[in-house]
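Right, one structure below, let's go through it.
Only one protein chain is missing; all other protein chains are in place.
Now for chain A:
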Amino acid sequence: MLEIYREEWIGDFVILEYKPIELQRPSYAIISLPDTGLVGVISAWHIIKTLQLSEVGGVDSYVYLPPIVVVSNKIMRTPIRVFSGSNILVIYSEFMPAQQGLLHLSKILANYLERKGIDYVLLPSGVPIQNRFEVENLKTYYLTTTSKALELLKDTDILPFENGLLAGTYALLLKEFSRAKLNTILLLTESFLEFPDPEASAKNINIISKIIGRSIDVKELLEQAEAIRLKARDAMKNTLRGLAQMRKDVEYAVPLYT
């Protein structure tokens, strides 16, 4: 286990820091938890790798997370890992907390990011489309919690998410971050629901790159797309049960009143 610099218990979750986390301004937090097509997880994984962020902390829970130890380069890590570098903080997990734990985790993350003085929170995710097999030009939609967050999107060509339903991890995060008045942008790129979708992740990364003003090349990600899909099969399989429990299928539904 990495040496712990700071440990904080909030309810049934523990937040660990391996060294002081100091971010330059404006600071951005990227939250990636397993959801539709693992779009957020693959996006964050590529950003961590390309920007060479270092692991600075972790989040764990004996109640709401599976009894898992992640081993990376012979060192034990927590199931939810925190990476940072310059003005970026990434919270990354390939494991979905139990549904009851997601609400607690969303509240804890909102509180933690607020205390860290994070200026903007980016939630890269996917929105499932039934004909993903045929579609090659993927559309990206956004939802923001504040007008300050909306300002960041003025140089992008993505579409507002006008009407529809959101279910699952990112729906909860968005609600809690909105309540905490964090400037949050949810990116929803069209994707597969039940298969890892690196192409949708690449689309999200291109937008994140514009937002944060740093170049993040996705060429390698697209070239390695098949290898990533192959590697991500287990993480996707583990995510599917959680997606079904969270009634992810309602995202295909049309709301009656808009």
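A few comments on the model shown:
By definition in this document, a residue touches a chain if its C-beta (ideal position, glycine included) is under 8 Å from a C-beta of that chain, and two chains touch if they have at least 3 such contacts; residues count from 1.
Heads up, the rule we're going with is that contacts and distances are computed from a predicted model.
Per UniProt, the protein behind the absent chain is "Hsp20/alpha crystallin family protein"; the candidates were "sulfopyruvate decarboxylase", "Xanthine dehydrogenase family protein molybdopterin-binding subunit", "Cytochrome b" or "Hsp20/alpha crystallin family protein". From the options A:V63, A:L165 or A:L230, the residue with contact to the chain not on display is A:L230.
Think of the hidden chain as still there; on chain A it touches residues 71, 133, 193-196, 225-231, 233-234, 236-237, 241.
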